[in-house]
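In this view, the complex is presented without one of its protein chains, the others remaining in place.
Chain lettering (A, B and C) follows the sequence in which the chains are written, and residue indices restart at 1 in each chain.
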Amino acid sequence: MSYELKINDRIANIELLSRDGNIIQVMLDKKLYELDILEVERGVYSILLDNNSFNVELVEGKNAKTYTVNTLYESFEVEVIDAESKYLKNRKKDEGEDQNVIASPMPGKVVKVLVKEGDKVKAGETVVVVSAMKMESEYKVKQDRVIKKLLVKVGDTVSSDQPMVIIE
Amino acid sequence: MSYELKINDRIANIELLSRDGNIIQVMLDKKLYELDILEVERGVYSILLDNNSFNVELVEGKNAKTYTVNTLYESFEVEVIDAESKYLKNRKKDEGEDQNVIASPMPGKVVKVLVKEGDKVKAGETVVVVSAMKMESEYKVKQDRVIKKLLVKVGDTVSSDQPMVIIE
Amino acid sequence: MIKKVLVANRGEIAIRIMRSCREMGIRTIGVFSEADRSSMHVRYADEAYFIGPSPSVDSYLKIEKIIEVAKTSGADAIHPGYGFLSENANFSARCQEEGIIFIGPDAHAINTMGDKITARKTMIAAGVPVVPGTTEPIKDLKKAVEVIREIGLPVMIKASAGGGGKGMRLVKEESQILDAVSSARSEAKAAFGDDAVYIEKYIDSPHHIEFQILGDKHGHVVHLFERECSVQRRHQKVVEETPSPIITSKVRAEMGEAAVAAAKAVNYHGAGTIEFIVDDNLNYYFLEMNTRLQVEHPVTERVVGVDLVKQQINISNGFELAFKQEDLKQHGHAIEVRIYAEDSDNNFMPSPGIIKHITEPLGLGVRHDGYVYEGYEIPIYYDPMISKLIVWGETRSEAIARMKRALYNYKITGVKTSIPYLSRILEVPAFVEGRYNTHFIEENQQYLMPRKNCDGQCEDVAIITAFFDYITKLEKIQPQAITKELGNNWKDFGRKRSILRL
Partner (left out) sequence: MIKKVLVANRGEIAIRIMRSCREMGIRTIGVFSEADRSSMHVRYADEAYFIGPSPSVDSYLKIEKIIEVAKTSGADAIHPGYGFLSENANFSARCQEEGIIFIGPDAHAINTMGDKITARKTMIAAGVPVVPGTTEPIKDLKKAVEVIREIGLPVMIKASAGGGGKGMRLVKEESQILDAVSSARSEAKAAFGDDAVYIEKYIDSPHHIEFQILGDKHGHVVHLFERECSVQRRHQKVVEETPSPIITSKVRAEMGEAAVAAAKAVNYHGAGTIEFIVDDNLNYYFLEMNTRLQVEHPVTERVVGVDLVKQQINISNGFELAFKQEDLKQHGHAIEVRIYAEDSDNNFMPSPGIIKHITEPLGLGVRHDGYVYEGYEIPIYYDPMISKLIVWGETRSEAIARMKRALYNYKITGVKTSIPYLSRILEVPAFVEGRYNTHFIEENQQYLMPRKNCDGQCEDVAIITAFFDYITKLEKIQPQAITKELGNNWKDFGRKRSILRL
């Protein structure tokens, strides 16, 4: 069975052809790879490919299908695409580019909420200010919007990706 | 509910009295302890007792009831004694002091087997020699015995506590 | 003799201080906020006391609470580290009142050096060069022009009442002088209702070079040479090294003498740092004094071979310095980088979170001062610094090669770090050649952008690894699902590919 994995803008097609201990053969976008792959620490793989030694670290993302993959110098976001992810992706597309939720990309503490529910805000206006590690980040709307719901108040601690404001 | 824990020759009686977040109160052999206990890494606890900071490492032993506990300078073997362990302990006692199995206390490779099944061996005679990390260890019988069964042969790799010879 | 030290700090510096205490047989007291119960300094200390909620204003900055813990625990001294209460004159004074040794200077030295104007006047009196400029506001045009001619171009004109760039003018040419003064004054008048201005020499390509000093309570002061700290981003030091690649031994000796004179001017005792601004012609001017241990103190420790925390404690004990100026030498070259939990490629956004995995670089010439461990959650409340990596080499180029090797082998997952950004700094030609000033980061943006360092193979390996991990997980949930698929093995993969493709 072949799988599709998304990495940056690339959708890669990959299939496991054989497996013998650490040695696997995979077909990746019509290219055949044979490599020696071994999980040496939790989430850390040692890979020998044509005798080149790679150390690859995986950190699971929001779910079991998403990974941050660190190789020597680069970091990739990789997502396994199956029927479920495809459905979610398609739905998302229908909703247009801008999101209707303002979420915090980092954990922190809400230090300012500059709007009330029902406010009309202009594109570029700051809605919430979150502070982490002595640095403040402002969260703005990208286009003219109406504040539908405030999910946080000043003093709240927010985690990464936590929705803070619903707009429409 | 109170538990019995064995540490060296001491059987300690211990009961959890209360728990509020990290703060627990326990009664240990009629002595009341209140302490702040937190698992900071897997198997590593940080403990504050009367503001003294202890770092305690636990390594699970053969089963969930046995631990090797490392404090700053000392290492203890601790065993939780419940009905099941008591039963096993009593049975063991019935079999007398000497064991009827010679097991390897360390992982290694069998380099010599000096007996055959059915052999009569004298107290102190070497039965098997195991090598690990360039060092050889000899395993002897403690009293006159008969070799009932050989479970290993030269060249076998043995793990810790693996039975090698059954004697009677 | 100090027997028990309360360390009024957290993070790497708390542990660094406790290490030296342990080597001296001194018992350590840690203090911690709500967010820091699981922090390494609590685990490293002999005793640890809770002091309040996570925001530092409610815990690490609470003078009375910390004094109270010192008394309860029987600490005879307090080490403030850097940041927090380290340059707080009131805290130094409160400790003295309570009969607790403050491991740092007295309130007088902190106050004098803490106020820029007073510090400047004190330095002038002591004969330490300061950036040439006026010490009093200038209210008339003629006087202003006179002063500019005296100082020499280029100069910066600043509104006396000012701030935010209003009423500021950089004057580089003779012909601009009159215009610039007039327009600065009228802008200042409009903005602040006051047309008085200051005039200061403008240093075109400034180097930030600082001198480490140590003074005892018997009037002896020595310097431990310089640290070059010109690699800065938004006035935050990023890379520090010693010796400075631009300084000559003649200028070093002169600046060292100036640094000692600066410290003596405030009867300084303890460890301190005299910061200078240095131009391309190696003219140097006193900038300010940091009356505490610096983040970058380890490069000095490595090259001079002195444990600065031990010296601080010995000085606090009232001992005389064990060495004279002529006993101190620089051996080889040391570089320090600061590892931050931040996404350097995304506007340096802070990246608190849980450390999933960490591999620390080790081996010859590498010192690592950190505090995080696997499973530790870096809190949102404090500085994003995770650790400092300090390397030593016989030469500057060996030190750079060693730092690259160390960064290459330093892996932290779970949070984003500045490690890739730091690696890029070490490759910038101006850095490699040692020709850089405080404009280094802005002038070298093109070298500091994230780059693709690996060919397509690297990306393919990333995909294969994620894929392999994913199917291994699947297999654990549905055993045989994967192996069954492989039943006919790879030989007939062509057939399978055409049939099974989704």
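FYI, contacts are C-beta pairs under 8 Å (C-beta built on N, C-alpha and C of every residue); 3 or more make two chains touch, one makes a residue touch a chain.
What you are looking at is a predicted structure, and each value in this text was computed from that prediction instead of being measured.
J.: Of the residues C:E360, C:E377 or C:E443, I need the one that contacts the missing chain.
T.: C:E360
J.: Identify the residue among B:M27, B:V129, B:L150 or B:I166 that touches the chain left out of the display.
T.: Touches the omitted chain: B:M27.
J.: Just name the one of A:L38, A:A64 or A:A123 that touches the chain not displayed here.
T.: A:L38
J.: Tell me, which residues in chain B touch the chain that this view leaves out?
T.: Listed in rising order, the touching residues are 1-5, 7, 10, 12-19, 24-28, 31, 33, 35, 37, 39, 41-45, 47, 49, 54-59, 64-65, 67-74, 76, 78, 80, 82-83, 105-109, 131-135, 137, 157, 160.
J.: In the complete complex, the non-displayed chain touches which residues of chain A?
T.: 22, 36, 38, 40-42, 46, 48, 51-53, 55
J.: I need the residue numbers on chain C that touch the omitted chain, in ascending order.
T.: Residues touching the hidden chain, for chain C, are 15-16, 19-20, 22-25, 44, 298, 301, 305-307, 331-332, 359-360, 362-370, 373-374, 394, 398, 401-402, 404-405, 408-409.
As a working rule, only the chains that are shown with their structure count from here on.
J.: Would you say B-C or A-C is joined by more C-beta pairs in contact?
T.: Greater number of contacting C-beta pairs: A-C.
J.: Round to the nearest whole Å and give the separation of the Cα centres of chain A and chain B.
T.: 46
J.: As a quick test, compute the distance in whole Å between the mean CA positions of chain A and chain C.
T.: It comes to 32 Å between the two C-alpha centres.
J.: Starting from the mean Cα coordinates of chain B and chain C, work out the distance between those two points in Å.
T.: Using C-alpha averages as centres, the distance is 49 Å.
J.: Mind pulling the chain C residues that touch 2 or more other chains?
T.: Chain C, residues with two or more chain partners: not present.
J.: Using the touch rule from the top of the page, what residues of chain B touch 2 or more other chains?
T.: In chain B, nothing touches at least two other chains.
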